[in-house]
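Here the complex is missing a single protein chain, while all its other protein chains stay put.
Should a chain be cited, it is by its letter among A, B and C, assigned in written order, with residues numbered from 1 in that chain.
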Amino acid sequence: MIVVMKSGASAKQIASVITRIEEDGYAAHLSEGDHHTIIGVVGESPTPLVEDNYATMDNVDKVVRISEPYKLASRTFHPLDTQVPLNGCKMGSEKVLTIAGPCSVESREQIIEIACAVKEAGATALRGGAFKPRTSPYSFQGHGEEGLKWLAEAREVTGLPIVTELMDPALVDMVTEYADVIQIGARNMQNFTLLNAVGKSQHSVLLKRGMSSTVKDLLMAAEYVLSHGNTRVMLCERGIRTFETATRNTSDINAIPVLKQLTHLPVVFDPSHATGKWEYVESLSLAAVAAGADGLIIEVHPEPDKAMSDGRQSLKPEKFAELVTKVRRVAEAVGRKA
Amino acid sequence: MIVVMKSGASAKQIASVITRIEEDGYAAHLSEGDHHTIIGVVGESPTPLVEDNYATMDNVDKVVRISEPYKLASRTFHPLDTQVPLNGCKMGSEKVLTIAGPCSVESREQIIEIACAVKEAGATALRGGAFKPRTSPYSFQGHGEEGLKWLAEAREVTGLPIVTELMDPALVDMVTEYADVIQIGARNMQNFTLLNAVGKSQHSVLLKRGMSSTVKDLLMAAEYVLSHGNTRVMLCERGIRTFETATRNTSDINAIPVLKQLTHLPVVFDPSHATGKWEYVESLSLAAVAAGADGLIIEVHPEPDKAMSDGRQSLKPEKFAELVTKVRRVAEAVGRKA
Amino acid sequence: MIVVMKSGASAKQIASVITRIEEDGYAAHLSEGDHHTIIGVVGESPTPLVEDNYATMDNVDKVVRISEPYKLASRTFHPLDTQVPLNGCKMGSEKVLTIAGPCSVESREQIIEIACAVKEAGATALRGGAFKPRTSPYSFQGHGEEGLKWLAEAREVTGLPIVTELMDPALVDMVTEYADVIQIGARNMQNFTLLNAVGKSQHSVLLKRGMSSTVKDLLMAAEYVLSHGNTRVMLCERGIRTFETATRNTSDINAIPVLKQLTHLPVVFDPSHATGKWEYVESLSLAAVAAGADGLIIEVHPEPDKAMSDGRQSLKPEKFAELVTKVRRVAEAVGRKA
Partner (left out) sequence: MIVVMKSGASAKQIASVITRIEEDGYAAHLSEGDHHTIIGVVGESPTPLVEDNYATMDNVDKVVRISEPYKLASRTFHPLDTQVPLNGCKMGSEKVLTIAGPCSVESREQIIEIACAVKEAGATALRGGAFKPRTSPYSFQGHGEEGLKWLAEAREVTGLPIVTELMDPALVDMVTEYADVIQIGARNMQNFTLLNAVGKSQHSVLLKRGMSSTVKDLLMAAEYVLSHGNTRVMLCERGIRTFETATRNTSDINAIPVLKQLTHLPVVFDPSHATGKWEYVESLSLAAVAAGADGLIIEVHPEPDKAMSDGRQSLKPEKFAELVTKVRRVAEAVGRKA
């Protein structure tokens, strides 16, 4: 940490900061400039450095953090890529994996039909929501446990592992009984109670970035899960909220190479939510793979104009099959497989 | 709802949309322009209109919603101001109320000391967190139930009602046992499991706006609570996330008159989080009251450089007392009391 | 400036940075931590420090700027408030001044009628655009020099000084011939050719913040004008672009105390553009004054539904008169006049 003093700081104020640093168990290195005095904080101590406490001291101009606040998620401490097993493959390996399925599980027939279609097209796993976080209390909220059972049936028929969302920490046992991967939705990325619950479960997790969360916030959320010894964490970029209204969200493709640099965890991209319109899903899927994404998660529905949710951004199965073929070509062009 | 067809839409495509409207139980009104055909959807039906389904039909250009998706929160259907009782006063009445206290409950002594100080300064209620949502799993997470007990003691000493955050739906009974008002934090504004839990509790709720939530999202979140028959809902603007980094968040003061127009629920402003720096808290408190806020919630700490959280944005008690005096003057200038 | 090395930086890489610092004419202070080495750059040199050059050196983690990049605009170097003369008053003094008038000068009659109305209501200056920056080339672009002449006539009739926008650096002589204050619009805040032209003119300037400019960007734009020795600069917050669509822009009221802290220049607030809807203009005007704004600039039109531009956000003269009365009360409540 570095403490920068304001230009008018007195010797006494500087001394107070140094005393505080030493009380916290660290050493202070002083650099006196013509206008500003800079105090470097070095060493190790059991007392965590609380930047806010220093920032509020008299005539402190600013406090600059040096080391990243995440440790278990950091590539600095874990240089090798983490790979999360999925259906005999590994997310985070050479092969780009695709998770596909409807936004909501609508019926037994629907989910089995889609599961068969996405499997045939080449998907590695099946997505589908039994518990749906909806902006409106009047919208369809999902079929709950019955939906989970239909998902399990679809897995039995196709062999595809199930990725499904958990919203309620009290239901972690129920959902893990049916699901292979627990999805934490964007709106719950900083629901720390939920993160602790899935951390403890030791189940594979697909952690979606909150719509206004920074990359650093996402890594801190992952750190919650990792801090329970659960290393099966896949990060998912799904678009952020900006001023642009031409698309539902703004795909932050920059985040893909940024995350690959900062963390060892696999990075999945969700072009359906990141654009909100099915006609842009293909372009963005290819872009994400070209940028280095390890996987894709895509909404597929045979009748988007009848879908109970997210019809506007769902691909029909035949479009999805075309997409998988194109993804394969781009993956190969950047030295990977799909 | 209005469906706008693309300029090249065929008669058959238009007919399909009309058929769908009628199947859903509504009537279709056609306006044919030179370039665009517009289809108005009118009437009532038990089938909810899912905009996405229409938006995905062939040659539909866009779908425009007419009526607001919130009903119980809407001023259209409830023209009179809702007032939430607080310590013998009412939030949403002529009098501007102030809730004050530390970010975290740190010890029995600390919370009692602060409670006495803010009471003397004129606060109506005491805030303080026993369960803290922290970005980092390594930061102080709050004292839990012990913290709630200290809050209850502070209430006994001062008579101030307690406003404290609930993060875990499983703890709703525990927290409501001690708290007078349950705070839903910004990160949990769309934690629908939690909203349902506090809705059912019938306890007073202070619902903070998510940092990237629109005003409409906030009203939809309130609708979740209201839909359980719990009308004791106070909305809280606490700053939104933008590109500006000079302050922790950007205070959306516009939201105050917008909310007063759209909803009958009281509107509270939190200048501490909205600015992130104590030196701006006074200016923004006065601004919010001038703009029509019904209340303020402000972080106060006697030793900000020792605070376990949010020291940078906490006022010392004497500054808080000055602030209350100034708030009173501005409140009177706009025809209110404080 | 501080250079933070990555944890793996070699002694040779650190030495390269130090050599570079010395070549640039500065001294390097080294703080070696367990994980990170920090190099403080101190001293004075004619060679400007280009952060990017250091940031791109091997194993440099980040470069942190210490001193603000603006000097003439900075309160550190000019602690006393700058006051800009306006109609016998001073913007930046105890008295809160109001500039009012239509978005566009539409006709001789219109501008004289409005000038009389706003003068009677208590405005200090008249605004009105003769050159209009319009998003669409097909929208009304202003009456040009004829509009300026009508403004001059309105000044003759009412005595109100004229605030009008300049878009073309080639027209600086023409516009300064008629105008008392040159307005630089939000879209031109970083039109450096224009900033240099008005800087050289030595004319009073109202510099509007760009809709995605930070407070720092705004101060750097002011620095361009100030660097020509022109100190008659008024800054104007007019709302920033965010994800919120309930209002045209988001009023950044935080920017008012932030600017008052960082700079000695007067700060004006424009509630008309900052909200985009006339019904919120009063609330935001009062909020801005409560937060410490030195002045307001407000759009007024007798027939908003006939206005050639910005009708949606224009107050009728009688509403404006009410507003001025209320502004006066709030100004007094915060120890000022209006």
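Throughout what follows, a residue touches a chain if its C-beta (ideal position, glycine included) is under 8 Å from a C-beta of that chain, and two chains touch if they have at least 3 such contacts.
What you are looking at is a predicted structure, and each value in this text was computed from that prediction instead of being measured.
Touch with the chain omitted from the figure is made, among A:Ile182, A:Met234 or A:Ala274, by A:Ala274.
Across the interface with the omitted chain, chain B contributes residues 2, 4, 7, 29, 31-36, 38, 40, 42-44, 61, 64, 66-67, 76, 212, 241-243, 245. Mapped onto chain C, contacts with the missing chain fall at residues 20, 48, 50-57, 69-70, 133-139, 167-170, 187-188, 190-193, 210-212, 217, 220, 223-224, 227, 241, 278, 304-312, 314.
Residues of chain A in touch with the missing chain: 212, 214-216, 240, 242-247, 250-258, 261, 274-275, 279-280, 283-284, 286-292, 326, 329-330, 332-334.
Here is the rule we use: only the chains that are shown with their structure count from here on.
The greatest centre-to-centre distance from chain C, using averaged C-alpha positions, is reached by A. Here B is the chain whose Cα centre lies closest to the centre of all protein Cα atoms. For the pair chain B and chain C, the distance between mean C-alpha positions equals 31 Å. Distance between chain A and chain B, defined via averaged C-alpha coordinates, is recorded as 26 Å. Taking each chain's centre as the average of its CA atoms, chain A and chain C sit 38 Å apart. In chain B, the residues that reach two or more other chains under the touch definition are 212.
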